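This view holds just a subset of the chains, kept in their places.
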């Protein structure tokens, strides 16, 4: 049950930013090929799946094991690091602690019992409307929508990708034509409604010039994906749709 | 009743910064030669008059009309723009909405009924003490005064311009001699008292190295003016005096 790894602080910070909007505790699955986690928020509206390949680590030696992490604690200790600091992680089996070292600073962090923690399945979904775009664009659409409603529609058509929100008096619309998308593929028009709060949390950890892939169906969940750790890691969010009240 | 214009985001932001401390809704007067507004705060202590000439716009096509604007809404959508973004404004007469476009983002904003909204007159005032100075100087005097009182005196003498505030135990005084003023003209000593809160809000939107003109009489309102939009627009504030309790 050995786990002994070194990684840049900024990659661990991304793990925290991606996970903390949904859950406060998470089970890290440690495997020979890297670290992964999958968690569902308490309301069962959103799922996060994150993988960091062992190539993203400076050093990596691991048997297969699970570590129950308190996200707030890990976040607190990482706030004392700079982005380029190397963080050493070591599993102390005797005391069931994670030993986190940043330079000459050591935090021995009690681990959480993973016995009761769920192992969510990633559902198979048919989401035929797919677009790839810069994170800053979808972020702008989400922020503008917040001002008029608590939900918005993601729409993929044969010509464009649209974010659309309608309030009592005002309308927000972000329309990106096919040619301005990095990728675009669909066999028709697909549209689903989503909670703006959840979407807003999901795009927050993505840097504005990074690239996200969005898959949309009809009244179906959306899948939002992006790479992390110089493409040596990957995040997938699934977000359940809201049902159109009409 | 057409109105179709394009303008740099930062000029619209200035309009909002100048107006929002006094009112939350405002009537924009659209004319062939530009856009203007005039509003009085609910307590009838301060008046703002703002003009943006059509030369300040990238594009400008307008019939004469009035648009009732919710300042918070316009401010919200502009927060998603950068200073140099071009904002397109279009009046949608059918739905009585203002269509605000920033890049591929569209906000259709319901307009407010202007029927009940006032058309304040700009009073004619004899304010013989006039000084022109850098905004940072008057700002410093106002901020220092806040610590000792809720009102201050603006004083123009034949030698200087002074900001003076007196509390129970402490005194604040900013004195700028004639030679350090950009302009100075008076035929004697003029002094009036003003609310520090109001003055503080009025100078907030002015950049610190910009130039403001201040006119002072005896127990009379003060007029505070500055250019905006590369001198293609202008703001005039009038602030009623407080009566010296003695």
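Chains: A and B, in written order; residue numbering restarts at 1 for each.
What we mean here is this: contacts are C-beta pairs under 8 Å (C-beta built on N, C-alpha and C of every residue); 3 or more make two chains touch, one makes a residue touch a chain.
Here the structure is a predicted model, which is why all the values come from computation and not from measurement.
The total count of identical chains across the complete complex in this file is 3, with 2 shown in place.
Just so it is clear, only the chains that are shown with their structure count from here on.
In this entry, chain A maps onto chain B through a rotation of 120 degrees when their C-alpha atoms are superposed, rounded to the nearest 5. Chain centres here are Cα means. That of chain A falls 44 Å from that of chain B. For chain B in complex with chain A, the residues that touch the partner chain are 73, 76-77, 79-80, 97, 103-110.
Listed in rising order, the residues of chain A touching chain B in the complex are 137, 140-141, 143-144, 147-148, 169-177, 180.
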